[in-house]
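Handing you a structure now.
A single protein chain has been removed from this complex, and every other one stays in its place.
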Amino acid sequence: MTAKVVTITSGKGGVGKTTATANIAVALAAAGERVVCLDGDIGLRNLDVVMGLENRIVYDLVDVVEGRARLRQAMIKDKRLPELYLIPAAQTRDKASVSPSDMIKVCNDLRPEFDWVLIDSPAGIERGFRNVVAPADLVLIVTNPDVSAVRDADRIVGLIEAEEKGPGQLILNRVKIEMVKRGDMLSTEDVLDVLAIPLIGIIPEDENILVSSNRGAPAAMDDKSRAGQAFRNIARRLKGEEVPFMSLEDNKGFLQKLAARLAPRPNRSGG
Amino acid sequence: MSNFFERLLGRGPREASAHTAKERLQLVLIHDRTDLPPAVMDILKDEIIEAISKHVDIDRAGVEINLTQTRRENRLVANIPLLDAPGGGRKRRR
Partner (left out) sequence: MSDLIAIKGIKEGLLVSVSDAGGWGDTSQVLLARIDQTADFFKGAKLALAVGGRAINAADLGRLRDALSDRGVSLWAVLSDSPLTTNAAQALGLNVALPATTPQTRSVPEKEVDPEEARDEAVLVRHTLRSGRSVRHAGHVIVIGDVNPGAEVVAGGDIVVWGRLRGVAQAGASGDENAVVCALDLSPTQLRIADRIATSPARKGDPKPEMARIKNGQITAERWSPKGKAE
């Protein structure tokens, strides 16, 4: 079975791409899928740290691209889950060390052995971004409910639509439902109004995310974390399951409006 | 699965995660600054043990190789227990 290559990007930095990549990877692997993650942020690696694998690095993606290591040598196996691997980014090089066709080649080499290849994107829209979009079958766009994050996400949607990789699917991260109710935070509807792309996940603000990052154990492993649960739902939707969105509050009206908005979308977005 | 953390790290649930974060961070930064990937340390340790063993008997199990940092100065510190040569006298070179 040949893998689906999913790139997780955002435009704006700091909105939760790396956290999303790590957690979705863990959730998929916990469900029995064979997963490999690539850290596309050459020069500023952090997927390894978020996954707690930072002390296992020997070789990295640039070593593979430049022929100093084979793909298997650079892959770090996460011992906590059956089939979860990471290929870390180089820390002392920069984005120019890798080209779009390098990334396409690496992903093609990985496809036969895995179900999912998840690529963490750097911030921005320059070469690093194009490197990670080049091999993608699906692009997930992470944004926060704030004006500048949404504007950057909109730019990204425009760029990937132009490259015929669109429209992408949205992960709305760091939602604080109380602030939305007070009118101090953009609602999911507000964001979807502007971006107009299918929604694949809403992640509530959750302190457990920071705690998990401190420990190097992504929150998707933790039953008690609501954000972890939301990431597990994204994994299920990626696999084609229809999963209703978690109630972030008790107000039925919110959910019904959301369901109505999502109803016409094709099944694959998870509904 | 909620015991995952505890089993994984061998720590009680009370261990403040910020403490863990700080420890991990110190180690990660030394590796970043010196461009010495963490897992390469194991390879390095084996090679140091082999090199030193050629000249003197050492207690391999007791060997410690660590990265330390004082302000921004990084050091590789090797702590190698030596064994007494059997029958005294200089060890012959192999």
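The chains carry the letters A and B, assigned in the order they are written, with residues numbered from 1 in each.
Throughout what follows, a contact is a pair of C-beta atoms (placed from the backbone, for glycine too) under 8 Å apart; a residue touches a chain by one contact, two chains touch by 3 or more.
Just so it is clear, the structure is predicted and the values come from calculations on it, not from any experiment.
Asker: Shown chains touched by the missing chain?
Answerer: Even though it is not drawn, that chain still touches A.
Asker: Which residue, A:D94, A:D109 or A:E163, contacts the hidden chain when the whole complex is considered?
Answerer: A:E163
Asker: So one chain is hidden, and I want to know which residue out of A:K4, A:R34 or A:R151 touches that hidden chain in the complete assembly.
Answerer: Per the contact definition at the top, the residue touching the missing chain is A:R151.
Asker: For the full complex, which residue in A:I125, A:L138, A:L210 or A:M246 touches the chain that was left out?
Answerer: Going through A:I125, A:L138, A:L210 or A:M246 one by one, A:I125 is the residue touching the chain not shown.
Asker: Using the touch rule from the top, list residues of subunit A that touch the missing partner.
Answerer: Spelled out for subunit A, the touching residues are 96, 99-102, 125, 127, 130, 134, 147, 150-152, 154-155, 157-159, 161-164, 194, 196.
Rule of thumb we're sticking to: only the chains that are shown with their structure count from here on.
Asker: For subunit A and subunit B, let me know how many angstrom lie between their CA-based centres, rounded off.
Answerer: For subunit A versus subunit B, the centre distance works out to 34 Å.
Asker: For subunit A, which residues are in contact with subunit B within the complex?
Answerer: Touching subunit B from subunit A are residues 49, 52, 54-60, 80, 91-92, 210-217, 221-224.
Asker: Which stretch or stretches of subunit B touch subunit A in the complex?
Answerer: 1-2, 4-5, 8-9, 17-18, 20-21, 24, 27-28, 31-32, 35, 37-40, 43
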